[in-house]
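With one protein chain removed, the remaining protein chains of the complex are shown where they sit.
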Amino acid sequence: MAELVIFLSFASIMLFSSLMVITRKNAVPAAVYLVITMLCAAALYALMGADFVATIQVLVYAGAIMVLFLFVIMLLNTESDIEHGFQIKGPDFVMIALTVLSFAITCIALMAGKGAVNAPMETMPVDGGNTLAVAKVLFVNYLWPFELASVLILMAIVASIVIAKRDNAGH
Amino acid sequence: MGIIDSLTAFQIQLITTLIKFVAILVLALQVPPLMVWFERRAPALFQRRKGPNRVGLFRFRLFGLLQSLADTVKLIFKEEVVPDAANKVFYHLAPVIAMFPALVVIMAVPFGNDFHIGDHLITMSAIRIDSGFLFILALSSIAVYGVAIAGWSSNNKYSLMGALRASAQMIAYEIPLGMSLIPMVLIYQTLDLNQMVLQQEQVWGIFKAPVSFVLFFICMFAETNRAPFDLAEGESELIAGFHTEYNSFKFSQFYLGEYVSMFTLSLICSCLFFGGWQIPFVSYQTLVNLTGYEFIASIIGTIVLLHKAAFFMWAFVWVRWTLPRFRYDQLMNVGWRFLMPVALVNVLITAGVLSFIRFGG
Partner (left out) sequence: MVTTQCYFALASMIFLLGVLGVLIRKNLIMVLMSIELMLNAANIAFVAASKHVGNLDGQVMTFFVMTVAACEAAIGLAMVIAIFRKYGTIETNFLRILRG
């Protein structure tokens, strides 16, 4: 019962914030609403018992990636009249209609599914805390992807520095 | 103990958590008034002058302790001027966002050891998470938003520039802060702050990882925009930085947020490096045998921790009024090109030494 109340409140805040993200005229409020969305997602992860993922969500997503977004938006100082008040034109109505239709189909598929999807939540194997359990799986079964992820981050660092570097050699 | 037995475990947890929330909140909010007074009196004594020592009660001067009260009253009753073109929602929201992370992080700090009432184990930190350490790191990174949003919503180019510089500084020093704490996790082999404190009974953390302590100490100043790193609120450049357009109560909220951040980081520093609530060489069991009640032993631990945190608060003021301010490019240089490689090498060396000790060659 308490779980349902918590889920509904965080889910509704999340949906409202996501809607605000895609409809704001100015980029900075949209970024702040996205941060709120991510914090609500972290709350939902914690509700599901995934403490480690919730903490990492706040640390990485809300604490680093979104700060990067906010930074670039403020640095570029983009004018808010790019969107001219965010009018919804002809093709946009089609897209919105298709989105609503997709969601309706998804809901029907979820409701009509048998067995697996309708089962209530099972408890997770937790010993010594969620972080320890995730660490055991991560470093034993998924060691190669973990090392490859670090190589991926290194590539991203080098690439972003090279791409955003100012060309001082003239040209 | 009759009434305690009649409540379920969940209800006891709920009641004690509420009590702890209120107690820690009240404790955290007592710090800024004291610090406001101390911030003016201590440098005066460093500089061989007197500082504010007049505001007292009736005929007694009381060392000017009621200066904070006078300041607070002034800040509350000052007229608040809101810029016309400021983004109303974010302008009013920014001081709250600046205060919020520090007050939440302080809930995860262990103020004493766990004690038992009857059969129930009660922890002395308001939030009990197994990964308390990660929780603290995660919420410290939210602190950047208060500064950035304050600067942007003021609709003032100088505020925006100050906010960008301040947030760039905070992001740059967050990384050495986190990385300098990784060796502590490696040494203590746990993410739970209370376990870390319990392991510091014989040897304090600072002796096991001195480089980490130095890095953490430096990054503490940068994270709270204090002391040599206070370019954002540099009182002679960029007017007042990101809080130029804020006056009276909102300004005091930023100030309060800064002092609570300082207090929180001082608490964490004492827990990780200086033994937390432990008295050196005195085990918790000795204290319990001495006083007879686990609860009193835990409260003694709280008092010890507050003393250690007070030392670091004094260190904050001491460094602020001793060292000159960094220039912005010097600041970013030190953060990215000196502290981060040092933190990385520190992790490597610590990991190497530990694996040699623990797994032999």
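Some observations on this one:
Residue numbering begins at 1 within each chain, and the chains themselves are lettered A and B in the order written.
Methods note: a contact is a pair of C-beta atoms (placed from the backbone, for glycine too) under 8 Å apart; a residue touches a chain by one contact, two chains touch by 3 or more.
Values in this document were obtained by computation on a predicted structure and should not be read as measured data.
Taking the complete complex into account, the chain left out of view touches A. Seen across the whole complex, the unshown chain contacts chain A at 3-4, 7, 11, 14-15, 18-19, 21-22, 27, 30-31, 34, 37-38, 41, 44-45, 47-50, 52-53, 56-57, 60-61, 64-65, 68-69, 72-73, 75-76, 78, 82-83, 88, 92, 95-96, 99, 102-103, 106-107, 110-111, 113, 116-125, 133-134, 137-138, 141-142, 145, 149, 152-153, 155-157, 159-161, 163-164, 166.
Keep in mind that, in the parts below, only the chains that are shown with their structure count from here on.
Computed centre separation for the pair chain A/chain B is 29 angstrom, with centres defined by C-alpha atoms.
Of all the residues in chain B, the ones that touch chain A in their complex are 87, 89-90, 129-131, 134-135, 137-139, 141-142, 144-145, 148-149, 152, 160, 163-164, 167-168, 171, 174, 191.
Looking at the complex, you find that chain A touches chain B at residues 28-29, 32, 35, 51-52, 55-56, 58-59, 62-64, 67, 70-71, 74-75, 128-132.
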